[in-house]
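First comes the structure, then the notes that go with it.
The other protein chains are all here in position, but one chain of the complex has been omitted.
So, subunit A:
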Amino acid sequence: MVNKLWFFFIVVGILVAGVRGQIGEMTTALLDSADKGVSVAFGLVSILTFWLGIMKLIEKSGLLKVIVRVMRPVAKFLFPDVPADHPAMSSILMNMSANFLGMGSAATPLGLKAMEQLQTLNKDKKTASDAMCTFLALNTSSLTLIPTTVIALRVATGSTNPTATVATTIMATFCSTIVAISVDKFCRKIYRGR
């Protein structure tokens, strides 16, 4: 699917630009985007380095075991094929906790760590495992309980009630998460058959 989508974006984009006589801008668009990719990656260096450091402390101090024990029942339901005492499980749980608090910058490194550990359980290294798909579904549906960025943005644009949308955000997040988990469980069953 990523292959097809990528192909579609590039081919349709360039053809449309050609038809609309904007082909001259395409070279800049290509190179600017490439530049953005590199700067986004470098922008992640500081965040990743910091949170992976904190993460190591959480792991070494035994805090991880505490977190994992509390959230075990949820995790067991969502990730039946990941052993409860596997390091991947702890990273998944911490990523979820960070997402809940709207700490996007903390959630990404934890999520990447989780993927790395899920990969050790994966039999086919080029293909996403069931657990990876579920994990991605949770992340893409956004588990935010406190939408920190949005609150800041509302303050900046002069809202009289910046936190007005916290309740609606939680409700909408709840819907998208339920849908994500259900569709994921459904797809998992269908793909099993093949």
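Here is the rule we use: a residue touches a chain if its C-beta (ideal position, glycine included) is under 8 Å from a C-beta of that chain, and two chains touch if they have at least 3 such contacts; residues count from 1.
Following the convention adopted for this analysis, contacts and distances are computed from a predicted model.
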What is the protein name, per UniProt, of the chain that does not appear here: "Polysulfide reductase", "Spore maturation protein", "Peptide/nickel transport system substrate-binding protein" or "ABC transmembrane type-1 domain-containing protein"? "Spore maturation protein"
For subunit A, residues in touch with the removed chain: 1-2, 5-6, 9-10, 12-14, 16-17, 20, 22, 25-26, 29-30, 32-34, 36-38, 40-42, 44-63, 101-103, 106, 108-109, 111-112, 115-116, 118-119, 125-128, 132-133, 135-137, 139-142, 144, 146-151, 153-154, 157-173, 175-177, 179-180, 183-184, 187-188, 190-191
